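Complex shown without one protein chain; remaining protein chains in place.
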Amino acid sequence: MDIFERLQNLDKGVFYILMALAIAIPTVKPVGLPVEVTDLVRKTHDFVQSLPEGSKVLIGFDYEPGDEIDLNPQAIALFHQLAARKIKIVTIASFPSAPLFAEECLQVLAQYGYKYGEDYVDLGYYAGGESTLAAFGTKPTSIFTRDFLGNNVASLPLMNNVNGMKDFSMAMTLNDGPTNGTGTHEWVRQSVMAHGTPLIMGTTGVLAAANMTYVQSGQCKGILAGLRAAAEYEKLTGKIGTGTVGMDAQSMAHVLIVLFVILGNAAMFLGKQKARRVPGGGAK
Amino acid sequence: MLVRRWLPTAIAFVCGLSVIIPYFIKLPFMQSLAQDILQWRSIIAVFALGLGAVNIVRVHLVNLERSRGKNFYSIALLAMFAITILLGLAAGQNSPSYKFIFDYINVPTGSAIFSLLAFYIGTAAYRAFRAKNAEAAILLVCGCIVMLGRVPLGSMILPVAPRWTDWIMGVLNVGGQRGVMIAGAIGFIAVSLRIIAGLERRSYGAE
Partner (left out) sequence: MKISGDIGVWVGALTALCIYSVLYRENPAYRLVENIFVGASAGIAVVAGVQTFQSIAWNPLVKGNVVLVLPIVLGVLLYARFVPGVSYLNRIPLAFLMGASAGVAMRGSIESQIIGQISATMIRLDNLDALVIFAGTVLSLGYFFLTYKFGGAYTQAAMGGRYFMMAAFGAAFGNTVMGRVSAAIGRFQFILLKWLGLG
């Protein structure tokens, strides 16, 4: 077996170890590479900044364990910005475990003196995806009579003036896809198209490409895609968190994968060229 | 025949139409009916959650029976299932013990399973991601530019990467994805109409 064949058939353990090192070394010894803020994240931040002080926003926690590393930092950075402008927050969740993520992220509001029931409410989980969101958008109390903590929703001052999606100045979905929950397309349909409530999205990297169409068409006012967007948002709000901390490792891993791609293709092309030069044989 | 075939078809038809009509024609009684149907659907969806759990329990009880109680994995699964439910219902979702299961078992395991793909992508990028034709080359080049443009180190290696990434995401990607989205939406509307009209009965188990 010649060098090109050997290169093309490297043991997968080599890649696993290199990948692990590319993530582990910058995690333990961070370099602090600077994160530049992109236009898309700045546009999203500016839109949130334009919301009236004291208005209400609806945040959908629509993700499962595995995506919290991307979406929790986005939620926390957003909550810092909303709390600084005294904007009230209502959260709902379309995955069974998502209310626990909401509870974790909402803890940052304590430092702003936010009171539960008056300034923020966690309504908890709803089953049924888009249909339930549609029902909530017209009449929230038909879906939630109790919040996540077991309180009677009618007794919460913040919910007294919430009669539908129209009462929110903005909706946001923190989303990892529609499987078993409410996806981004569903949120566009049920907040923007049905009630005219502006929507921004926080998504994992996987969903970013598909949802750019909504941003370009103006149906969605902004999008935060992945850990990078969380890091940029943290820079804009001035509250550095786990988004920024992970960027060094993200950099190394991405560069390594690009190197793998280049190496693999180089081995393939050089192998083909060598095969063509061999007399009486090789590729036609 | 009535209950097996025609009743489900009629229900799908009535529910579908009752939800669509008030969206376009504002009639108070239709809107109220639509709201009730959606609320009822939410209640039924809660029961659907339990279907998966019931199936898991059935499958693993059968496993245990076949292995005469020696299938250690099924025992672990059923034990964890029972403990989680007991703690959640007795102590509450906000209790330290329930949160322990969520924070230190559910989340780390789920995240670790998701992150395995990062390693598999690395291997696949080397072994399978080959520019064998024009389409593969376009996919490969765009993918690499986006990967570099999304990280600070990438923009140091290739300074134009962030600008090109924004252009790929905001222009090329939108052009391609929009066609897929419109085509997908047309297909989706066709299937939805077939379900409501009773032409796609397999979606709810009828012939």
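The letters A and B name the chains in turn, as written, and every chain counts its residues from 1.
Everything below uses one rule, namely that contacts are C-beta pairs under 8 Å (C-beta built on N, C-alpha and C of every residue); 3 or more make two chains touch, one makes a residue touch a chain.
What you see is a predicted model, and the numbers here were worked out from it, not measured in a lab.
K.L.:
Which of these touches the unseen chain: B:M30, B:L64 or B:M181?
P.N.:
Touching the chain that is not displayed is residue B:M181.
K.L.:
Which listed residue (B:L27, B:L61 or B:I189) would be found touching the missing chain in the intact complex?
P.N.:
Once the missing chain is taken into account, the touching residue is B:I189.
K.L.:
Touch as defined at the start, partner being the missing chain; which of A:G60, A:G202, A:G226 or A:G271 qualifies?
P.N.:
In the complete complex, the chain left out is touched by residue A:G226.
K.L.:
Which residue, A:E103, A:D122, A:E186 or A:E232, contacts the hidden chain when the whole complex is considered?
P.N.:
Only one of A:E103, A:D122, A:E186 or A:E232 touches the chain omitted from view, namely A:E186.
K.L.:
Take the complete complex as the reference. Which residues in chain B touch the chain that isn't displayed?
P.N.:
Residues in contact with the chain left out: 3-4, 7-9, 11-20, 23-24, 37-54, 56, 58, 72-74, 76-85, 88-89, 93, 98, 100-119, 121, 134-136, 138-147, 149-150, 165, 167-186, 188-189, 191-193, 195-196, 203-206.
K.L.:
With the missing chain put back, which residues of chain A would touch it? List them for me.
P.N.:
Within chain A, the residues that touch the unshown chain are 13, 16, 19-20, 23-24, 27-30, 66-70, 96-97, 99, 124-127, 129-131, 134, 142-146, 148, 185-186, 188-190, 192-194, 204-210, 213-214, 216-219, 225-228, 242, 245-246, 249-250, 253-254, 257.
Note that in this section only the chains that are shown with their structure count from here on.
K.L.:
From the C-alpha centre of chain A to that of chain B, how far is it in Å?
P.N.:
15
K.L.:
Can you list the residues on chain A that touch chain B in the complex?
P.N.:
8, 10, 12, 15-16, 18-20, 23, 33-36, 38-40, 64-69, 96-97, 99-100, 103, 126-129, 131-132, 134-135, 138-139, 142-143, 148-150, 194, 205, 208-210, 212-213, 216, 226, 228, 247-248, 250-258, 260-265, 268
K.L.:
Please name which positions on chain B make contact with chain A in the complex.
P.N.:
It comes out as residues 23, 31, 35, 38-39, 41-42, 44-46, 48-49, 92-94, 99, 102, 106-107, 109-111, 113-115, 118-119, 121-123, 125-127, 129-131, 140, 143-144, 147-148, 150-157, 162, 166, 169-170, 173-174, 177-178, 181.
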